[in-house]
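Written below as structure tokens is the structure these notes are about.
Here the complex is missing a single protein chain, while all its other protein chains stay put.
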Amino acid sequence: MSEQRFNIDVENINAEFCGSSTGYADERVLVSLERAQGFGKLKNLPKRLPVGCRRGGCGICRARILEGNYKRDPMSREYVTLEDEKEGLVLLCAIYPLSDLKVRLEPKCVKNVEANSQSLEI
Amino acid sequence: MALTGVLRPGFIQLRVLDMAASVEYYTKRIGFHVVTKGEDGRVYLKAADEFDHHSLVLRQADTAGLDLYAFKVRKDEDLDSFKKRIEDYGIEVDDVRAGEQPGIGRRISFVIESGHRIELYAQAEMSEPKPLIHNPDVWSVEPHGMRARRMDHALLYGPNIEKVLNFFVKVLDFECAERVDMPDGLLAIWLTAGMKAHDIAFVNHPEPGKFHHVAFELEDWKDVGNAADIITRYNISIDIGPTRHGITRGQTIYFFDPSGNRCEVFAGGYTYYPDHPTRTWDEKEIGRGIFYYERQLNDAFLSVVT
Partner (left out) sequence: MAMTGVLRPGFIQIRVMDMEAAKEHYIKRIGLHQVMEGDDGRVYLKAADEFDHHSIVLRKADDAGCDLMAFKVLDEETLDGFKKRIEDYGIEVDEVRAGEQPGIGRRISFVITSGHRIELYSNCDQSDPKPGIFNSHIWSVEPHGMRARRFDHALFYGPDIDGVLDFFTKVLDFKLAEKVQMPDGLLGIWLTCGMKAHDIAFVKHPEPGKFHHVSFELENWNDVGRAADIITNFNISIDIGPTRHGITYGQTIYFFDPSGNRNEVFAGGYTYYPDLPTRAWDERDVGKAIFYYERQLNEAFLSVVT
């Protein structure tokens, strides 16, 4: 188990600061944020932290890396295309910190739906 | 009661992002066995308590989710009559040649109004390991991992659930064991082809063709608890549980495979007969219907799909 710890700042989709977690180099960023939420350290979330599959498949934890370096697991290209990734979009459950990070939550992208997709927004 | 037409769920084909991690997960953790690997890289798996060639197909892809869900029908002629009934209903039917999947005969394949590909087939070879049939022991190979006994059912998310209900009941002769009616319409249906409380279920959802979970049956609540221990011990991502469904009464856990496809292991559930009434749930008690102990949906239930 890695003892290397990093600070992770998180903003909600309106770019408001929500709080920080202590992330570990071998721990998914989303899991470290869940831990911070358990201790009541994340405020300003629209509802709760967007936690789904924690394995890069469902796209709910889509976010933008504002600062910092990370390494990554596979993520579904349905939710983060190669272009998205170049712009700094990731799935928080599929990345591990290599430095302190600053991240901003992004809405899940929904394909093949015309209207009435509100319920899918985080 | 003679069992005719569609007998049961046969196999499910899932997309995975990392084949090695997925094979390890479905074999060592769920407790399945690899039957064979196809030339195109697809991996075919089964539970040791199943006779048929395979019940789970994994395909490497860059997205997660469901490719298709196939039911086994009683006789080869059934395939022809179902093909006609489906076409008469107005849905296009493709033929899939025998051997497209190893051990499986010809299939008919079609996309229903929720955007999911459903298939029917009548012939399947048997494969090892399988249950013994002469002076049989309780198992042929020792159960391991979560001790899954079979691929049991799937829950799919998509639009036009009323039409899906109509199709499964009128064309495939399924029965609706339970349903959820919200003020703005039908939210969900649990459909059975036999005596289980469900073989396939659908929840109304704007995106077509989405996958909620595949379920594996366990022997009892004790095995459900053991599965929960395994899930944390091997750092498998949990969704919810151990808990119970008001709907079907199954004792259950939801969790995710290494690609984020939701899996369920469960035990129990009532016995359904075709003369039983449909059980119904409404907006007020839907939480208790889905998660009997929590009595409310979790954030993920209606939104996290692959």
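Here are some notes:
As written, the chain order gives the labels A and B, with residue 1 at the start of each chain.
Methods note: a residue touches a chain if its C-beta (ideal position, glycine included) is under 8 Å from a C-beta of that chain, and two chains touch if they have at least 3 such contacts.
Everything numeric in this text was worked out from a predicted model, so none of it was measured.
The shown chains contacted by the absent chain are A, B, with contact judged over the whole complex. The chain not shown here is touched by just one of B:L218, B:I231 or B:V304, and that residue is B:I231. Take chain B: the residues that touch the chain left off the picture are 221-222, 225, 228-229, 231-232, 238, 241-244, 251, 253, 288, 292-295. In the full complex, chain A contacts the hidden chain through residues 1, 22, 24, 27, 34-35, 37-40.
One rule holds for everything that comes next: only the chains that are shown with their structure count from here on.
One simple way to say how far apart two chains are is to compare their mean CA positions; for chain A and chain B this gives 30 Å.
Looking at the complex, you find that chain B touches chain A at residues 17-18, 62-65, 115, 206-209, 237, 239, 256-262, 299-300, 302-306. Chain A makes touch with chain B in their complex at residues 47-48, 50-58, 60, 73-78, 93, 108, 110-113, 116-117, 119-120, 122.
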